[in-house]
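Just one protein chain is left out here, and the rest sit where they should.
When the chains are written out, they are named A, B and C in that same order, and each has its own residue count from 1.
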Amino acid sequence: MKKIGILTSGGDCPGINATIRGVCKTAINHYGMEVTGIHSGFLGLLENDFEELTDASMSGLLNRGGTILGTSREKPFKKNASPEQQERRQLILDNIEKMQLDAIVCIGGNGTQKSAAKLAGIGIPVVSIPKTIDNDVWGTDLTFGFDTAVTIATDAIDRLHSTASSHKRVMVIEVMGHKAGWIALYSGMAGGGDVILLPEIPYNIQNIRDAIIERINKGRTYSIIVVAEGIPTDGVKRAGEYMAQMIEYETGIETRETVLGYIQRGGSPTPFDRNLATRMGGHATELIAQGNFNRMVAMKGNDIISVPLEEIAGRLKTVPADHDLVVQGRRMGICFG
Amino acid sequence: MKKIGILTSGGDCPGINATIRGVCKTAINHYGMEVTGIHSGFLGLLENDFEELTDASMSGLLNRGGTILGTSREKPFKKNASPEQQERRQLILDNIEKMQLDAIVCIGGNGTQKSAAKLAGIGIPVVSIPKTIDNDVWGTDLTFGFDTAVTIATDAIDRLHSTASSHKRVMVIEVMGHKAGWIALYSGMAGGGDVILLPEIPYNIQNIRDAIIERINKGRTYSIIVVAEGIPTDGVKRAGEYMAQMIEYETGIETRETVLGYIQRGGSPTPFDRNLATRMGGHATELIAQGNFNRMVAMKGNDIISVPLEEIAGRLKTVPADHDLVVQGRRMGICFG
Amino acid sequence: MKKIGILTSGGDCPGINATIRGVCKTAINHYGMEVTGIHSGFLGLLENDFEELTDASMSGLLNRGGTILGTSREKPFKKNASPEQQERRQLILDNIEKMQLDAIVCIGGNGTQKSAAKLAGIGIPVVSIPKTIDNDVWGTDLTFGFDTAVTIATDAIDRLHSTASSHKRVMVIEVMGHKAGWIALYSGMAGGGDVILLPEIPYNIQNIRDAIIERINKGRTYSIIVVAEGIPTDGVKRAGEYMAQMIEYETGIETRETVLGYIQRGGSPTPFDRNLATRMGGHATELIAQGNFNRMVAMKGNDIISVPLEEIAGRLKTVPADHDLVVQGRRMGICFG
Partner (left out) sequence: MKKIGILTSGGDCPGINATIRGVCKTAINHYGMEVTGIHSGFLGLLENDFEELTDASMSGLLNRGGTILGTSREKPFKKNASPEQQERRQLILDNIEKMQLDAIVCIGGNGTQKSAAKLAGIGIPVVSIPKTIDNDVWGTDLTFGFDTAVTIATDAIDRLHSTASSHKRVMVIEVMGHKAGWIALYSGMAGGGDVILLPEIPYNIQNIRDAIIERINKGRTYSIIVVAEGIPTDGVKRAGEYMAQMIEYETGIETRETVLGYIQRGGSPTPFDRNLATRMGGHATELIAQGNFNRMVAMKGNDIISVPLEEIAGRLKTVPADHDLVVQGRRMGICFG
């Protein structure tokens, strides 16, 4: 194994640069490999857009947000077996030959894992690393970026307590999570949410009303509601706005919403995410050195392992209804819907 | 002077508790006064809802967000000279007598300054302290809460740089400021905004487009747009959403918006705001001890001074078009509209 | 089971209040138990010093540092079987009877686990929860407080990079860890340390010198050295000061040290630690409800489990020489001594 390519695809996420650094420094310093950084995800593979990475170019990356390689949502292949499909396939194979790459590391979320599996399918030696603030990639207990997103969301919830208590209001905060409520669950529990709504657990507005009213009857003059963006709404309004209106209507209590948005995915990763990203990057290089391809690096308990790429594609890791934090939250009196 | 009352009115803001602490500890330790905390702003004055404050009850307040006294947007008097008006006036005078208060400290924003002036108008000895994250109270160079809000907004802008650069996008962030663009100006300049839009400076969408296109021509693949919530829109959409749509339409570049919302006003105040709040609180007590009433505490340069309440009411401190940061920003190539 | 006591012993640590909250809210809301908070660790048990805890008194504890119950390093029993020993034993049994406690939750580090085992030895139903920023309690993969300490230490290391690079210096930072180097390892890796020294791995000053010189030869004008306080020194100087002097002597490069000290253990816990603390607190109450005593709550992989107290006492969890982060660090070129 002489030369590896590395690309980052899909939404950006804190820790990508740290994992690029982990891949490169291990490859260069330990295995004497060369590393090529492919720009803008799979687009760079199609457009032959890349740069050589060195040990020196890894300086300052550990705590830097975003991805130095750029990213895109471009997929390497079109869905149907069109003539264009064939062309793209050949283009990619040609470019990889031009770049003289012996293997490719794909860093990305669920979509990227699918694309990586397809690259593997046309014979390219691939190792992938999961990355998403949403923590919804199947096959790994955790993804880097998640702890940072939870930290940002919890910090925001901490701040809302001041306003909620001073004004005796209900404050609704909408955090990211279309299909999986991991951020809502972890930040809601860490931030002292009174109601936490996940896409995985159906809610009943009466239960939410009752929970808020019960708090008032106990002398707690305000409530914090944490909702994932993917909970059911009227199909028009955003989750936060919808829930705030429903609660104000049902309880008569002044209710305000905040949508946390993009700040959840930016900025410097937490130390936890930096170390997870570093370990995953190093493990990816190990797999390549061993010739162990077509696998996704994963965390299992405390260990970094890998799983076959084909097992991942098309599956989503959602919050199980009996997740320990949900069970524990319910016991403490938190309403999950 | 034996006993003073203190109330907090209007939107909550970081540093209120620090200024309550400044008033109380000075009054109790230095002047041997007693201090009564009135609950929920002017509502507490109408409902005779209060508690006694002690030196011990000030413990832990310096870095605590919100207001321990609670707040409301209740005004002490109705607008017109109705019979109810007369009733409220008497109720307040009666309650102040019941509470045995010799003077009242009113902590609040522009609305509160008006109400404080009216209290003074019916013969109650009043001293007020300005408080708003918006920094738009006339008569004072700065208000506590502003530096904290700017810090939170700048932190959010810092985070958006990661996503904007990784995705080669335009990112629009909407910060607070209905009529005054102080937060947008200070956080936009500190966060490296490329376009900064304030309610005080009319914008032209062509200029904004040109600024973004010029950046791309120079090889800067992304732009950050900071907008105050009070800039002109189509009258339906929020400022951030409207501007993002306009920019995407005009430039064809993928544009996303974030509305920072309530997290700007919550949480622990910055050290700057804690010290400003402490000094203002202490100065308010000084004024009372001197019998120097119907004044608002203010900052002028580095000094804490006071100004007559009657000068404040009905005036708003907006960003002058030749503000040093605006001038400096323009020289550096930042587009202000 | 009707009434449980809870005490916190040993050094304070972020997350203690969150775990007290976890115990109490689960006990009160889910099991209908009563909870007594014992003051100042085992001292409160000897002096019958306590307060009743309610659901309402848990408000605001999730993100509050330190321990609301106070702590001490007092041990419940003296070492030798002296007459005083017998007295203390009786005093404790009498006080527990006075307080009408059916079980006691002991929250603490290694010393506390030993004391908890001794309490169990005289027939008191005990459940313990591990707590230490040092992460060195045997039997649990992680302790809350550790992630917060690592976060504070990493933030400090991030800051040192500015000064080190501006002045082309070697900067040495000493972090906590007498016998176990967990904080040094995790913060050193997350903060981009070039040399990381743990008590568990012997160092050779020549290797450290070579690592620094090699960096200079590669054009890296500065180095960051992270040392645990417990590494071998001359027996007089602190670890940081000693290492800084050795490095300056060996390399001739200006070297400065920083001792992080107590700020590592104070302040608000990270969301990670809040959730770990909450889960451990809830699990402790579960064990009591099940009558499953004389066990310490523990984390194993992602699960909260429990282990017999007798297995813990006298053992220390140190960093294994083949820990994944050490192995990964070495591959990336980091010097571990």
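Just so we're on the same page, contacts are C-beta pairs under 8 Å (C-beta built on N, C-alpha and C of every residue); 3 or more make two chains touch, one makes a residue touch a chain.
As the structure is a computational prediction, the values presented were derived from the model and not from experiment.
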Full-assembly contacts of the left-out chain, visible side only, are chains B, C
Given that one chain is not shown, which residue among B:Thr26, B:Thr67, B:Thr112 or B:Asn135 touches it? B:Thr26
For a quick check of understanding: of B:Lys2, B:Lys98 or B:Arg220, which residue touches the chain that isn't displayed? B:Arg220
Which of C:Ala56, C:Ile205 or C:Ile263 touches the chain that is not shown? C:Ile263
Touch residues of subunit B, complete complex, unshown partner: 22, 25-26, 29-30, 55-56, 59, 62-63, 141, 147, 150-151, 154, 158, 186-187, 189-192, 218-220, 268, 270-272, 274-275, 278-279, 282-283, 285, 300-304, 324-325, 328, 331-333
Kindly note down the residues of subunit C that lie in touch with the hidden chain. 8, 11-12, 14, 16, 40, 64-67, 70-72, 152, 155-156, 158-163, 165-168, 171, 221, 256-263, 265-267
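Everything that follows uses one rule, which is that only the chains that are shown with their structure count from here on.
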Centrality ranking, top chain (CA atoms only): A
Taking each chain's centre as the mean of its CA atoms, how far is subunit A from subunit B in angstrom? 35
Take the average of all CA coordinates in subunit A, do the same for subunit C, and state the distance between these two points in whole angstrom. 29
Out of subunit A, which residues touch more than one other chain, so two or more? 158
